[in-house]
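Here the complex is missing one protein chain, while the rest keep their positions.
After this line comes chain A, so read on.
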Amino acid sequence: MHVNKRLVGAVTLGLAAALVMTACGSEAPAAGGDKAAGGGVTLKLVAADYGDGPTAENSGEKFWKGVVDEFQAANPGIKVDVQVINWNDIDKQVATMVQNGQVPDILQTGDYSGFVKDGLLYKTDEVLSPQTSGDLLEKFAEFGKVEGVGYGIPFVSSARALFYNKALFDKAGIAEAPKTWDELKAAAEKLKASGVSQPFGLPLGNEEAQAESFLWFMGNGGGYKDASGAWTVDSPANVEAFEYLKGLVKAGLTTPNPGTKNRKDVWADFAAGKVGMVNGGPMSIPIFEKGGLTDFGVAPIAGKTGPLDTTLGVQDWIMAFNKNGRKEEIKKFFDFFYGGTAAQKISDTYKLLPVTKSGIERLSSDEKLKPFLDALPNATFYPFQDPKWSEVNTQIKQTIGSAIDGDPKAVLGAIQKTATAN
């Protein structure tokens, strides 16, 4: 019986431990979800990193910490936990969170449409006050709608233009930025002759191949979709654009093996004075300046027969998940973000364009941002409202660069097949 007693003791102890652990386990959500309990609400915010990584001066962690500290000081009952993830991983990590049922309350990333179909998001008017939603540019807010109902809230935007290194242009004897493909090739040849190793910076690697390709498609009147909304990835205009690029690459006038080169590295090479021209956006200005290059010009992107009258506009999004039912707190956070200094700070830190009327007004005097602000009203966007876009985008990022070595018709055809498959 002696042993037996000990056994009983052990079992009791085990049960007690189990109970304690269960109690601890169930405490966390209760504290988070229930305001009446006297504690605060903790909002989980997941955001993409616009800076240069966790250790950089401009890291997303630092930016959001500044925003959150200010917000928490003004709203004592609400805590915000921020998780910043780099652009390469954020989609996969968020998908994993959703799959495991651990959705954030607020997500800031490049796409929102995929969450709408499954009913995971709050509608815009549930989490935005009238004055905040009234300040958003209508054209942008329009893209946040699926079947007439707003779900995605515009966060920041950007537009693209051609950057050129003035010193290298002078040295090569080029008077002005090229306007047509022929002029671009002639300028690239002159740059090459004057000793520039990469006359045209061409990043078609996985980071942002979909943007660079789109700009070249536009230059030939092409695009991912036609005016009626049908996929046209392998249209003759697009194939011709890649045939032209192929010629440039073969002649050694671009970044070598563009299908493996990322925009970040090509921009760094431009900043280092090794690239003559490159397509970039307002967000590349701080990168170039930090790299020591200030003497650059900005011009509209060259097309086959003349400069583009449109450009690629990119909008990023912020959205609210409805799983945890914290729309009042989320609304407070959004009003704080758009109404206060936070939205301005993000434009200032990363040279991204604002999405509110008040923000655009405030920046209109900035000399360097002006070409981009002017281009915004005419911008063309990715077909991201199409549910197929995310899958097509993944394939573009990985494979479109191989059209340079291979057969453009075949590579673009394979992407078209994915886009039109059921």
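Note that a residue touches a chain if its C-beta (ideal position, glycine included) is under 8 Å from a C-beta of that chain, and two chains touch if they have at least 3 such contacts; residues count from 1.
In the analysis below, contacts and distances are computed from a predicted model.
Chemist: UniProt protein name for the omitted subunit, picking from "Porin", "ABC transporter permease", "Molybdate transport system ATP-binding protein" or "Roadblock/LAMTOR2 domain-containing protein"?
Modeler: Cross-referencing UniProt, the chain left out corresponds to "ABC transporter permease".
Chemist: For the chain left off this view, which of A:79, A:274, A:345 or A:409 is in contact with it?
Modeler: A:274
Chemist: Looking at the whole complex, which of A:55, A:99 or A:365 touches the chain that is not displayed?
Modeler: Checking each option in A:55, A:99 or A:365, the one touching the absent chain turns out to be A:99.
Chemist: For the chain left off this view, which of A:51, A:205 or A:354 is in contact with it?
Modeler: Reading the full complex, the residue touching the unseen chain is A:205.
Chemist: Which positions on chain A touch the chain that was left off?
Modeler: Those residues of chain A that touch the unshown chain are 3-4, 7, 91-92, 94-100, 114-115, 117-118, 120, 197-198, 205-206, 252, 256-257, 259-261, 269, 272, 274, 390-391, 394-395, 398-399, 401-402, 404-406, 411, 414.
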